[in-house]
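Yeah, one chain of the complex is gone here, protein chain that is, but the others are all in their spots.
Up next, chain A:
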Amino acid sequence: MSAAFAIDLTDAETFPSRRTEAWKYSDLKRWLRAAPEPSGTAAVGPPGPFYDLGGEAIVFANGRAVGVTDFIASGEQTLRLRYISDAVGTGHTAGARVSARAGAKLLLLETHEGAGSAYVAHNTLELDVAAGAEVTRVVLVEEPEDAISIAEAHVKVEAGGVYRQTIVTTGAKLQRIETRITHYAQGAQVQADGLYLLNGSRHTDLTSVVRHVEHDGATSQLIKGVARDTARGVFQGKIVVERGADGTDARMGHHALIASERAEIDAKPELIIYADDVQCAHGNTVGTLDESALFYMQQRGIPADEARALLTQAFLIEVIDRIEHEGAREVAREWLTARL
């Protein structure tokens, strides 16, 4: 059942370039011509942003597992999944496998915690959500501005399962966060949200593919982003409704703000529908901060920078508000607020 991850950091031949359509906006080959030297060991350091929410933990430090790499949830559980990078100019790969048994309720709190510089990280996750299980995955990603990272998650949602994810990232030199969800539907629900807040010359690429293979499944996706300075935000969202997946209800929205003339947003929403009797919708907008709101706030005494931060937060917070779990939602809210 284990899905293959095509990229192998030890083999430069596997690095996609913009000639591959799915990597058009994130040319890995351009930034990474040769396989990086393997990273050495790293200390685990501080306990990570989700520590206070407790639960079990899977921890990788520069790709090395500190303890287990696999986790099977039953009943109601919390798992912190931490990908820690602390390296200079080297590369490492980490892979975790998580599954939620039938009826289990799992809160999966994932962090990508980067220190050092110019490292290359490849972090993967295989996640199975069994029939009737419920998984909420919240991902916070913070990496140095010169790091390269690829995070790939392959998620399988069985009939009647519930899977919700929210990715919150501040980008890196080249960052790709890819999620592939196979949706067995029959009442199963998927939420695939995310937000990005990019400064400087950072780049992030939120790519997702949700494949509805059975009938009567629902997918809802809300991605919001802000690109400042010369940053570049990429959203590629694909929803495929296979033949026979009738009764699918899929909604996708991507809304971004460009906060500088030199920033860039590339968005590619795709709905591919082979079934009849489906409801699918997508919306995509790219705009700027509302100048009249900005003036109004300044007129009342709020300095320009503070007004911009408040408007930016107000724009992005909708994604955080959709996080079902209150504790995780508050951690994500504080994490974002501290980075505005």
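Methods note: contacts are C-beta pairs under 8 Å (C-beta built on N, C-alpha and C of every residue); 3 or more make two chains touch, one makes a residue touch a chain; residues count from 1.
As a working rule, contacts and distances are computed from a predicted model.
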*Identify the UniProt protein name of the omitted chain, choosing among "ABC-2 type transport system permease protein", "Peptidase S24/S26A/S26B", "RNA polymerase sigma factor" or "Fe-S cluster assembly ATPase SufC".*
"Fe-S cluster assembly ATPase SufC"
*Of A:V59, A:M297 or A:L336, the residue in touch with the unshown chain*: A:M297
*asked:* Touching the absent chain: which residues on chain A qualify?
replied: 290-293, 295-304, 306-307, 310-311, 313-315, 317-318
